[in-house]
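To start, the structure itself, in structure tokens.
All protein chains but one are shown at their positions in the complex.
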Amino acid sequence: MISVPPCLSVVNLPQRRRGAELTQRIMNLTLNVWRQKNGNDKGGFVTYKVNDISEDMSFLEMFDVLNERLINEGQEPIAFDHDCREGICGMCSMHINGRAHGPWQGTTTCQLHMRAFKDGDTITVEPWRASAFPVIKDLVVDRTAFDKIQAAGGFVSVNTGNAQDANCLPVPKDNADDAFSAAACIGCGACVAACKNSSAMLFVSAKVSQFALLPQGQPERTDRVLNMVKEMDALGFGNCTNTGSCEAECPKEISLENIARMNREFLMATLKK
Amino acid sequence: MSKLDSKIPEGTLDQKWTTYKSTVPLVNPANKRSIEIIIVGSGLAGASAAASLAELGYKVKVFCFQDSPRRAHSIAAQGGINAAKNYQNDGDSVYRLFYDTIKGGDYRSREGNVHRLAEVSANIIDQCVAQGVPFAREYGGMLSNRSFGGTQVQRTFYAAGQTGQQLLLGAYSALQRQVGLGNVQMYSRHEMLDVVIVDGKARGIIARDLITGKLERHSGHAVLLCTGGYGNVFFLSTNAMGSNVTAAWKAHKRGAFFGNPCFTQIHPTCIPVSGDHQSKLTLMSESLRNDGRIWVPKKQGDTRKANEIPEEERDYYLERRYPAFGNLVPRDVASRAAKERCDAGFGVGASKMAVYLDFAAAIQRYGKQQATKLNEEHASAARITELGKEVVKEKYGNLFEMYQKITDENPYEMPMRIYPAVHYTMGGLWVDYNLMTTVPGMYALGEANFSDHGANRLGASALMQGLADGYFVIPYTIGAYLSGMIRDKGIPTDHEAFVATEKEVQDNLNKLMNIRGSKSVDHFHKKLGKIMWDKCGMARNANGLKEAIEEIKVLREEFWKDVRVPGIQNEFNVELEKAGRVADFLELGELMCMDALNRNESCGGHFREEFQTEEGEAQRDDANYMYVSAWENKGNNTYELHKEELKYEKIKVSARSYK
Partner (left out) sequence: MTKFLTSSVGKKAVMALSGLFLILFLVEHLYTNIPLVYGDGGVEFNETSHSMVHMLIIRIIEVVLFLAIFVHVAQAIILTKENADARPIGYKIDGTKKTSSWISRNMGLTGSIIFFFIVVHLWQFFVPYRITDSVGHNEGQLTLAESVVKAMENPAYVFLYLVSLVILAYHLSHGFKSAFQSLGLNNKKYTPILDMIATGIALLFGIGFAAFPILIYGAKLMNKDFLHWNM
């Protein structure tokens, strides 16, 4: 039996059917934004007032409006990371009112819309905080640590041209679906930002799980998990104490189950090697 | 015309690539180790090329402006990737994919290239599956397919609505493997700002480290540009905020011809603009047209809500006009039809610039199917709807969710409102069969080149082309050039050409920094976008294009007098990055209009209002325009047109009909 899909009442969005016709709500807000010139600067919060923000704007469009104003006033705009603005590239990364990617569940910063706030709100915006993610400028942090973890084992060693026909390798649909759910990770780092220990377990376990679930991942299964965990530890991420914030904040709702799977993979691998 | 040699190999169409592969000169493994290749871009094209070339033993350097190669805009592709696997046993073949692509491109692409693309398409799927890309599967464990516009077979492989992401992560993992092995050096947050030419050959690049703002020189034996499309010249598009033409444009200014710049794809199903604050447009994948029906009210200016309009008062205009392909006509056709309805006053939503994409029928159909499957013979209407929604959710859940987040409307209950938006650029650097530009040693792959899609790209074919170029074409074709370079020990970066090029780049940056004008970069970008969209967008005419050319010239002058770039060069400076990109768009925009003006016909995405049939369909002029326009930059925004005639040996050129 299929149960009622939770998504039909899509996440925790307000169920107001506004229709395209109604007028937009306009609001005035106070922003507390972390400003830091560069990696060596101490940095601090600066307060800005922004007015006439439409609820149809995305959170980043609200920042665009503010930046346009700062430029016109001869000030330096606020640096923040973003690219696709569709919730898929994983580049945007703001810690909004204490929450990685803000208050909406399963949503990246760029997909967060101003409907989530109300007139007169004060919003505090900070960069991801973790020693493995040093601040580059303002809200921009360095996440190359994730690339290093990937390089340590997040792949199947198959050179171009080595592949057999794709359908020679049937994969049970359930495994394929689970592998896909794990592979949906966008590498944004919100899990690290949200975790009280700055642990990267959710990110790493999502990759490990994807390959552990697929037949293609089997030959390197043991080495992969050992190497990726080793690299993760070396980069200065914290240890998971199973608090679960990462899953709650992950924009792709990657499941904690993956962390359990990675622990299992790691323990089994240790027994073998 | 001697400058344009497409180097298509001899032989019959289906033997060209095979013969080529077995006769192309090779580079032996020992020599490969001392050959350095610079790859700009880490999207599907760049990442796959980098991984494959590094596997072969070349020393590779990869550049991207994002913080990680995994974030290239290929990540955003939703719908799927085509391949002539014929797993569905529905009559697909290499020939049919080849034919559909040529026809879809309105007979403005090269037979030789497109056939090669169709040939290697199947290998791409094999390679990706071997890498662990989790494509959608059937219960039996076999790969699943869906259909896309402009075809009558199911040949599109997909991973929910995140196919580009999964493919890119596959290529990225192969790339990171080579990074880990030390065969690839990755330079993220680096922007290439110029190519260095020595003795007429591309021998390196100047890049800016976006964190420190410092300029760097990188030398190599060949330079591969895999830098994506330039749709952002319109300001609003489905491209990422950072997508730009800078790398391709600098290459163009150093001698690479620009092919078919005016061929732009406007995608029919995007979320409409909601206000002036809009920074980008969001695509709703073409796959939705598998199940969604597009309609507008039959009455002009109808203000009723969608579900209050009875069935008989709805105009399913695509099904009406194109019975054979219905909602699955190619993108250019669907986009123009939507524009036509809205211009005629039938549009919906607050702005009246939108049409409905409705899933009610699909929900009912799937609901009934599902009820039968579950042996619920007497399922109530509500139960059927519920079951139907579940199926639709499984297929398109993430897209529906995205739609709701952006519009605050629930597409399971109310039809989506959609409108066309700029999406893809078929134009790009002109390349020959080897993917080499007119500058020796400089290659262009992926969306950055002009090659395989003619005047209109079929859905799910860009991913195919990007990966074909990177995994299966360039590893062979680059040998043809590099085999002649094995004695070359590389050029030191203190060579005068590097010094001179770096100085030019530096001067340009200084110039931008020193204007200290009064308007932001975005101000100019938005203005340019509006000119382009109004006059060089979905429909164009000679007068409009001439006006646009003048307006862009004025805007460009204003830009160089009045743009304000805050901060300093030697730091992380986003406005400076943007300023450089917009400066290049301001030149490209003019060339696009010139190209559109030159092409006195309508074909594919290029629709000239003066050239249409009585029914409003595009009217090609094969006698005079069956060529690729390749523009040479003559400096100071002057250009010379070169023509590469297109010869069709295998395919009979005919009017494109989807009726």
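Here the chain labels run A and B in written order, and each chain numbers its own residues starting at 1.
Operating definition for what follows: contacts are C-beta pairs under 8 Å (C-beta built on N, C-alpha and C of every residue); 3 or more make two chains touch, one makes a residue touch a chain.
All values reported here derive from a predicted model rather than from experimental measurement.
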item	value
Among shown chains, those touching the left-out chain	A
From A:I78, A:M91, A:A132 or A:C185, residue that would touch the chain that is not displayed	A:A132
Touching residue (missing chain; options A:G74, A:P219 or A:G236)	A:G236
Residues from subunit A at the interface with the omitted partner, ascending	32, 45, 95, 97-100, 124, 126, 129-132, 194, 196-199, 201, 229-230, 232-233, 236-245, 248-249, 255-257, 259-267, 270
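Quick note on the criterion: only the chains that are shown with their structure count from here on.
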item	value
Distance between the centres, which are taken as Cα means, of subunit B and subunit A, whole angstrom	26
Touching residues (chain side subunit A, partner subunit B) in the complex	1-2, 4-5, 7-8, 10-11, 13-21, 24, 37-38, 54, 56-58, 60-61, 64-65, 68, 70-72, 74-77, 79, 81-91, 104, 106-107, 111, 113, 115, 136-137, 140, 142-144, 146-147, 150-167, 169-173, 176-177, 179-180, 183-184, 186-187, 210-211, 214, 216-217
Residues of subunit B touching subunit A in the complex	48, 51-52, 55, 66-71, 73, 75-76, 85, 87, 123, 125-143, 159-160, 162, 165-166, 169, 172-174, 176-177, 179-180, 186, 188, 211, 240-242, 274-275, 277-280, 282-283, 303, 305, 348-350, 354, 374, 386-387, 389-390, 393, 397, 400-402, 404-410, 412-414, 417, 471-472, 475, 518, 520, 522, 564, 566-567, 571-572, 574-575
